[in-house]
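In this view, the complex is presented without one of its protein chains, the others remaining in place.
Each chain gets a letter, A, B and C, in the order it is written, and its residues are counted from 1.
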Amino acid sequence: MGAKNGQEFISRIDQLKPEIWLDGRQLEGPLSKCQEFKGLLKTKAALYDYQTLPENSAEMTYRSPVSREKIGISFLQPTTKADLTKRRTMIDKWARQTCGLMGRSPDYLNTALMSFASSASFLEGKENCFPENIQSAYERAREQDLTFTHTFITPQVNRAKFYLESSEEPISAKIVKTTTEGLVIKGAKLLATQGGLTDEILVFSAPKLLPDPDEAFAFTLPSDTEGVRFICRESFTNGASTFDYPLSSRFEEMDSIVVFDNVLVPWDRVFFYQNPEAASQFFSISSFHPFTLHQVITRQVVKTEFMLSVAKLLVETINIGEYSHIQGKVSEIIISLETLKALLEKSEHDAQPDQWGYMRPSIIPLQVASNIYPAVYPRFSEIIQLIGASGMVTIPTEKAFQSDIQQDLAQYLQSATKSAEDRVKIFRLAWDLTMSSFGTRQTQYERYFFGDPIRLAGQLYRSVCSDSSYCMIESLLGPLEKCPE
Amino acid sequence: MGAKNGQEFISRIDQLKPEIWLDGRQLEGPLSKCQEFKGLLKTKAALYDYQTLPENSAEMTYRSPVSREKIGISFLQPTTKADLTKRRTMIDKWARQTCGLMGRSPDYLNTALMSFASSASFLEGKENCFPENIQSAYERAREQDLTFTHTFITPQVNRAKFYLESSEEPISAKIVKTTTEGLVIKGAKLLATQGGLTDEILVFSAPKLLPDPDEAFAFTLPSDTEGVRFICRESFTNGASTFDYPLSSRFEEMDSIVVFDNVLVPWDRVFFYQNPEAASQFFSISSFHPFTLHQVITRQVVKTEFMLSVAKLLVETINIGEYSHIQGKVSEIIISLETLKALLEKSEHDAQPDQWGYMRPSIIPLQVASNIYPAVYPRFSEIIQLIGASGMVTIPTEKAFQSDIQQDLAQYLQSATKSAEDRVKIFRLAWDLTMSSFGTRQTQYERYFFGDPIRLAGQLYRSVCSDSSYCMIESLLGPLEKCPE
Amino acid sequence: MGAKNGQEFISRIDQLKPEIWLDGRQLEGPLSKCQEFKGLLKTKAALYDYQTLPENSAEMTYRSPVSREKIGISFLQPTTKADLTKRRTMIDKWARQTCGLMGRSPDYLNTALMSFASSASFLEGKENCFPENIQSAYERAREQDLTFTHTFITPQVNRAKFYLESSEEPISAKIVKTTTEGLVIKGAKLLATQGGLTDEILVFSAPKLLPDPDEAFAFTLPSDTEGVRFICRESFTNGASTFDYPLSSRFEEMDSIVVFDNVLVPWDRVFFYQNPEAASQFFSISSFHPFTLHQVITRQVVKTEFMLSVAKLLVETINIGEYSHIQGKVSEIIISLETLKALLEKSEHDAQPDQWGYMRPSIIPLQVASNIYPAVYPRFSEIIQLIGASGMVTIPTEKAFQSDIQQDLAQYLQSATKSAEDRVKIFRLAWDLTMSSFGTRQTQYERYFFGDPIRLAGQLYRSVCSDSSYCMIESLLGPLEKCPE
Partner (left out) sequence: MGAKNGQEFISRIDQLKPEIWLDGRQLEGPLSKCQEFKGLLKTKAALYDYQTLPENSAEMTYRSPVSREKIGISFLQPTTKADLTKRRTMIDKWARQTCGLMGRSPDYLNTALMSFASSASFLEGKENCFPENIQSAYERAREQDLTFTHTFITPQVNRAKFYLESSEEPISAKIVKTTTEGLVIKGAKLLATQGGLTDEILVFSAPKLLPDPDEAFAFTLPSDTEGVRFICRESFTNGASTFDYPLSSRFEEMDSIVVFDNVLVPWDRVFFYQNPEAASQFFSISSFHPFTLHQVITRQVVKTEFMLSVAKLLVETINIGEYSHIQGKVSEIIISLETLKALLEKSEHDAQPDQWGYMRPSIIPLQVASNIYPAVYPRFSEIIQLIGASGMVTIPTEKAFQSDIQQDLAQYLQSATKSAEDRVKIFRLAWDLTMSSFGTRQTQYERYFFGDPIRLAGQLYRSVCSDSSYCMIESLLGPLEKCPE
């Protein structure tokens, strides 16, 4: 056991029989043969292969404290700053295999589970809380190198400030019964990326203003549990040609609505239930945010490097590097890249051990990065479109280059520094990154990765502005007295 | 003859045999049966039907001065401000049939031809200039209600400031020979929208810094002239379902590279050739810019109304109208809409007859609008994505609504004010408008409609800043003397 | 009587004995001799002279319907579109005399009074309302060419959403008693621009969320009424040299807090009181907003022209017109200028008579302009600073040019096209406009002229989005049904 390779990944996935609905039909046959999923699964298999290559072993794996098997470093519970660097290195390596474009590469949820386990003691002795189930879920995942997705968003029915669901039947997934065997869940959750395409699914509820106890729970289930149904959006794979769709053919992850049709969650799968206060505190006190943000920002740094290299390659291809507005636009990406790298490193340098002895990256620099990225990523996409200009539209397909008009293309689509074929490949890459349905979904994904940007700013404001000492100002104005109120 | 209806349009188009290449194969059979083009052609047919309905006749047509047939108002040479209003009304009506999304609705090139004819006298007596051919092209188009596309951009090989093409064979289309029969053209031009899908094609060269006499020409040709080849980009039709692709299934216009493979242009088709100075002056002195801008801004006003209505409908659907940042975002669209309408009307109010007696809309307000639109349109698209948020990704397809999971969808995708089916239709519309490959091409199209935005600002700067009187300043500072230099 | 000239203005002002506090001392002696006010009063006197010059008479005045004297056109109650144009022409002329920098030129409050009078019938028969007093105040002002200021803002004690004043003594001005003679008012109002420097003061309360009947009133008083006290902020005059301070020496208007120290308002001065509903309706139903916005935008157009000319003159002075980023920045101002002009004209073209027969400019274009200006004005200021760069700091004074180092200055501060003296005058102008305490107060003034920008966007949103017809969308998606709720 321990860290698995690509083949093991595929064979395990192909044994699953999840209920997945796509474009009005239910999937049949092994997942890895499905047109819409095979590109993604192949890419994930390559990640697993990568970690098991002997030359990568040191950077990608460590020895299980239990089994002594080599296991993936994304499961590592860090206790030193060096451990954080190790984690970052591993995350960075995987991210480079996918140009940072796989938002739900396995290390993301491995990290989430690791953080839950590292803070599980918080739930010790609290009503309806089972920290031991968190620990065992984590260990099972770690030792078997299981893949996960997660789902936690409430359906977007009504986004008014004060809204209470009033439907007779549940819309948002709820506990409708508790039995001796476990919880029974009915309703839906949004948006499980790779929903149905992983071994297991982690389900929990994001804290909210007016919590309903029946919506306060967390658990894991195998993806093919009875009554769990994944309803896919339209696929953005576009096609199988890596010439035409260099990104969507490989990295389209799919998002799905998860329906729970009276699903039984066995007790030994439940992390906690019907204790909104504990649930809410757990998310703010646990290391979930610092560790997952650390993973996410590491990936986003790589993605930003990739965006920068695409921008630079376009500039080089049509030879426009002399224009100051072009230099300015490319510099914007450089500035964001260096900023994100600096914030990420600062979060490690300023790391502190938490109350359970785990070394947590400092949260403020990561929060800052998570406020920056949703604003700059769409701008990167825009910059690439502005650099590409009309070239983003002049994009014949692979087959055109194999047809009788290939001479025309060779002559009329050549560029200052590239053959027509290379030039069209480059522009199609830029298009797939920013203008295909895959590319725009990437933009929307990064824009909302951390939630509503306005809420993020509010959180950061509160993190920093609780302190109200005004040393420098008082050195100028003298001590400021408060009015009697 | 005169204004045609939809059936006449289709039957004429289906008789054309243009050489069109799409995804590596050459098209065969009638155009209106081609999967990639039939949505567009049906939409255009509906426009032609619209103009021939008796109830629309007054607003859409006028009597030919020659044949006394009813002909389309987009051909009208205006001599009064009332004529301008008539033209705007007609353009507005057609634009509403396509929500402003058809950039090359027939009135665009009808207007261009009309403006050429209205200024043709300028070329009278100039070397290698044939104003009479412009006049006859215009009259033929007007009386037969011909459809046109045009092409004038040089291939994007090298965009450096000082670049001279050095390829042995022409890349940019050039005159390679003149014979007793006409010009012989070899090379390519970018991007003919609807290239190959119109009766004729209008070809000319945009003025440039270092003009090559062999690239200075203008002419028209039937689309199926021998040696003319249209190479399409990938189609963005996506599919035929108007539920899934309410816009791309109807309005995808296609862009193509036009290759001239030693094409003979008969003399009676030539407007001018090998006279770069006349060519360049013609574009700046003729009414081409005022009249085409007037058409374009009218369409963009309608498109902006459409964007606004989509934004409002999203807000209403998920009930988020109470948030001040949402109000602010919608207000941004309102502000642009009202601004464009005001500028358009000002161009008419300030219209002046030109030297040939035609009533020209004032150019400055139109130039201003053409500086504004490329900046605000991408923002509209972004605003719609920001309002739609995660709902832009939760988009199952039509078939899902007809399958066994329709009850799930009905329950879990309902919204505050809409059924699940309506809600998904609305969000799919928003997605197709801003995030599908069709939608992003719309964004790129509007961004570059008038050319490079930086150049547009430079033109406006020069239009306005040539004047250097400083009355108000001198009233404060006294007369400003110039230094002896 | 009728329209007065400058001398009449000064002599009348000098007879007033208002209680004005400035930098801790109470003013004594005639206002026009006061260092801080004499520049402003001289500038206003010049406006009054301008209107009485024979050559300006036709554009600046009309015949009183009562006295047949010539009176100022800003008092004209328009009943035709031509009247609106007349009003705009007059406002524009005066604005040009002050480069648009005098926010409270007399026409502003003349217009306000005129609009109140034109809608006074609305208050007929309502409790505690005296429309006849509005009419007589208007007529008195018109026939005697009185100058006014106004004040309506509540002190900025606490800007939380739900705040009720809890001080024992009033902070915000309130009715503390009603007697047979009139209302007795105690408390303060912010910010009376030119407070104390006008014949009379117009006092009213802006509608608010939780209205207090004792704060719902409107009346006028002579500036030197007993108990009315004007507390000035620091003066931004800077100095008397028009070389050093070409703007602040002339246009600094002063803002003051108005304290009402148990002030008696005679009944014949009261417009209404203790009827919050009528007060609130009056502001939304009367023509106050359309007419005052029409005046304001006219002035802002002139101010924008002035900003543009300053920007252009800087560019010319140091010869930087060839840079595309400079062209872009200047174009931004051009775009705003043309936009404002177009919106202003559209408000006139779309004008409609109101229920009392007065011709109202269309409100939407004016609201749009009032949303645009607070955003673009600070940008104009920034653009001028960006163009001026280090030149904005290299600003020796008038006296330096009259001293022994004048040769040094002549040599080292000369510019590409200007003598050192002209160049420094020009840069000092740019500095006084954007960087002196006068200039930054102008920025803050325009930013908040119409109130909180976020609230403005909300108002515009509500004005436009109440309509929820979706024709174009339904033509694509079919009729949208509402869910049963």
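Keep this in mind: a residue touches a chain if its C-beta (ideal position, glycine included) is under 8 Å from a C-beta of that chain, and two chains touch if they have at least 3 such contacts.
Worth saying up front: this structure is predicted, and the values here are computed from it rather than measured.
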item: Residue among A:S241, A:S309, A:Q355 or A:Q407 touching the omitted chain; value: A:S309
item: Residue among C:Q135, C:T394 or C:Q459 touching the omitted chain; value: C:T394
item: Touching residue (missing chain; options C:M102, C:L191 or C:L313); value: C:L191
item: Touch list for chain A against the chain that is not drawn; value: 96-97, 99, 242, 246-247, 250, 305-306, 309-310, 312-313, 315-316, 321, 324, 327-328, 330-331, 334-335, 338-339, 341-343, 345-346, 349, 364-365, 368, 371-372, 414-415, 417-419, 422, 425-426, 429, 454, 457-458, 460-462, 464-465, 468, 470-473, 475-477, 480-483, 485
item: For chain C, the residues touching the chain missing from this view; value: 21, 23-26, 153, 155-161, 163, 167, 169, 171, 187-188, 190-191, 229, 231-234, 244, 255, 257, 259, 318-320, 322-323, 325, 378, 382, 385-386, 389-405, 408-409, 411-416, 434-437, 439-441, 443-445, 447-448, 452, 454
item: Chain not shown, touching residues in chain B; value: 324-325
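In the analysis below, only the chains that are shown with their structure count from here on.
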item: Interface sides of chain A and chain B: same vs different residues, half threshold; value: same
item: Rounded Å distance between chain B and chain C, as computed from the means of their C-alpha atoms; value: 43
item: Chain A-chain C separation of Cα centroids, rounded to whole Å; value: 53
item: Computed distance of Cα centres, chain B from chain A, in Å; value: 40
item: Set of chain A residues in contact with two or more other chains; value: 325
